[in-house]
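One protein chain omitted, others in place.
Order as written gives the chain letters A and B; numbering starts at 1 within each chain.
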Amino acid sequence: MQKIIEKKELNNFVKSLMKNYEVIAPVKRKIARFEILKNPEDMYLDEITLVPLKQFFLPENETLFDFKNNKIKKNKTEGRKRIVFGLRKCDLNALLVLDRVMSYPEYIKKRQNTILVGLYCEKPDEFCFCNSMELEEHYDLFFYASGDKYYISIGSKKGALLVRNLDNADKEVKKEIKNFKKLENKNIEKDYSNKKWDEDVEKCLSCSACTVFCPTCNCFDIQDVKELSENSGKRIKTQSSCQLKSFSEVAGGKIFRESRASRFKHFVYHKIVFYNKRFNKYMCVGCGRCLRACPTRIDWVETINSIKSKKGDKK
Amino acid sequence: MTYEPSEAKIISVKKYAEDVKLFKVKTKINPLPGQFFQLSILGIGECPLASCSYNKKYADVLVKNSGSVTNTLFNLKKGDGVFIRGPYGRGYNFKEIEGKNLVLAAGGTGIAPVASLIDYIEQNRKNFGEIKILFGFKDESFILLGDRIERWKKKFDFTLCLDKYAGKLKYEVGLLPDILKKKKINSENTCGVLCGPEIMMKSATAKLNSVGIKNDKIYWNMERRMECAAGSCGRCLIQDLYTCKDGPVFRYDIIKEKLENESAK
Partner (left out) sequence: MNLQNKNNSKLKAGIFGISGCSGCLLSILFEDTFKKINDLLEIKSFPLIKEDKYKGDFDIVFIEGTVVFDDDIIFLDEIRKRSKIVAALGACSCFGGVPSIKNFKDDEKTMRFVYPKHNHLKSEKPTPINLHIKVDYYLPQCPPNKEEIVSFVNHLASGTQFKNCQDPVCMECRKKGNACLLEEGELCLGPVSNGGCSALCPSNGVGCYGCRGPSKDANMNAYTANLKKRGYNKKSIKDKMETFAGLSFEEEMEKDSKWLGK
């Protein structure tokens, strides 16, 4: 059964959560992003965030362990209890995508310590195509706005505990997200060498904005940072991107994915084909952040649609 | 899985060439032939390497001085500590290659995983048919594992190829694939095992194809930038395949098209 809360009570509800948890929610600072909430009034729920949630699970730089005088010092993972509020269906599914590939203890601990509260997407924009990506229902709590109330679906015991003091709903409110954009066909494995891709590749600056803002891009680098004078340092995991030449470079200087075309297509194909082959799920969650962030407005979704419509083998 | 390595001691160091040394490292990780491990030096970084011996007590690490880690490693001595985690990946698929005749061809430091496989073959000789081995090096001063090669020469059909050699007719002179072309190879029930630069593996594959050994009987050992070794970091992806998890040994029919796609301009 769903729970209900008056919309005007939302800030008080969030404030009550902030007593026991670190609450992370969307805010708008020039662009919308997730931040640790200091004040419930800062919450900005009107549009999808451009910056995804992932840095709270996969920080830009994360210490794996410290060392001194050639001895490893174990890294203490702190277990702060957190709630993320205002996650859209795409954001929630992005975490499921990451769960299948990230297996190191720091990530798992952060996932276990975080309660996920979703929010129905009222206004998908012209870049959203989440309905094409076969997303799952995954949340601890999920808020549907209706009139002056939120109807709250409960997805887990952890979620149920948070709303146990709220009233039960008199009816059930569930809505499907309406998209303007659609990825018509995901069966693109044989289209890798299609000439249509060249137009996108020509526009690509290899600036890596798509991968940085993608909520499921998780590629990283492991580096050592050293304080030579103190004979100490740390091994860190740092965010990287398949769009960079340095990404596939090995000792001796050989770059295995050197051409811009192979790098660009690697991004698209990883999202739609490669990951799917392994896990039978799409890596792309259809949030459209890569399209929104692209400075040259590359729209690979349209490229796929046009490849497919030309052939006339639409599904 | 954790990215935390454990300490291992260097038992001995042997220099084979100007830029190649063999480090015997005491470790219990026990990699199978073709598997790899991450060897690291705190403060410098990690480097994926394969053992060139097959045994449970130590790893024989053939190191070419070509990057930051290997450069530092090069200056280490007996008794020094390094850090190691592994083993990772899939090595040679014994279900597929046991009971077969094998053509093993490798060049330079690429001989490491193949040498480990030869160790395994020596220990389980009855499980394999006819063995033909070709190792290629730049010139006489770059011959690696020379002591073991002497032993193998007595046991197997072993050919040592040198790109350049002016002395007596002790070796075959020329690029490994060219020498392979001259060899008589019985294609029946035969698998090819290759390790070296891709261009060398490619022309060696063409030769094996020409005598009737199909791509699904040829194994390539791939070099990619493996960082996490857990299928997370994405760096070693060859399209949908992780070199660190699905490889580094791949059957050529499986990766052929993927490699062609990736290297397309």
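The rule is simple: a contact is a pair of C-beta atoms (placed from the backbone, for glycine too) under 8 Å apart; a residue touches a chain by one contact, two chains touch by 3 or more.
For clarity, every value in this text was computed on a predicted model and none was experimentally measured.
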{"item": "Per the touch definition above, residue among B:Ser12, B:Asn30, B:Thr72 or B:Ser187 touching the missing chain", "value": "B:Thr72"}
{"item": "Hidden partner chain, touching residue among A:Ala209, A:Ile222 or A:Ile236", "value": "A:Ala209"}
{"item": "Option touching the unshown chain, where A:Ser241, A:Ser262 or A:Thr303 are the choices", "value": "A:Ser241"}
{"item": "Residues from subunit B at the interface with the omitted partner, ascending", "value": "43-44, 67-68, 71-72, 75"}
{"item": "Subunit A residues touching the omitted chain (full complex)", "value": "30-31, 33, 50-51, 55, 60, 202-209, 212-213, 226-229, 239, 241, 244-246, 260, 293, 295-296"}
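Everything below uses one rule, namely that only the chains that are shown with their structure count from here on.
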{"item": "Length of the line joining the C-alpha centres of subunit A and subunit B, rounded to whole Å", "value": "38"}
{"item": "Subunit B to subunit A touching residues, read off their complex", "value": "1-5, 7, 40, 42-47, 66-67, 70, 81, 83, 223-225, 227-228, 230-235, 237, 239-240, 261-265"}
{"item": "Subunit A residues within the subunit B interface of the complex", "value": "64-65, 67, 70, 72, 74, 101-105, 192-193, 218-224, 226, 228, 233, 235, 237, 240, 242, 247-252, 254, 256-259, 261-262, 265-266, 269-270, 273-275, 277-278"}
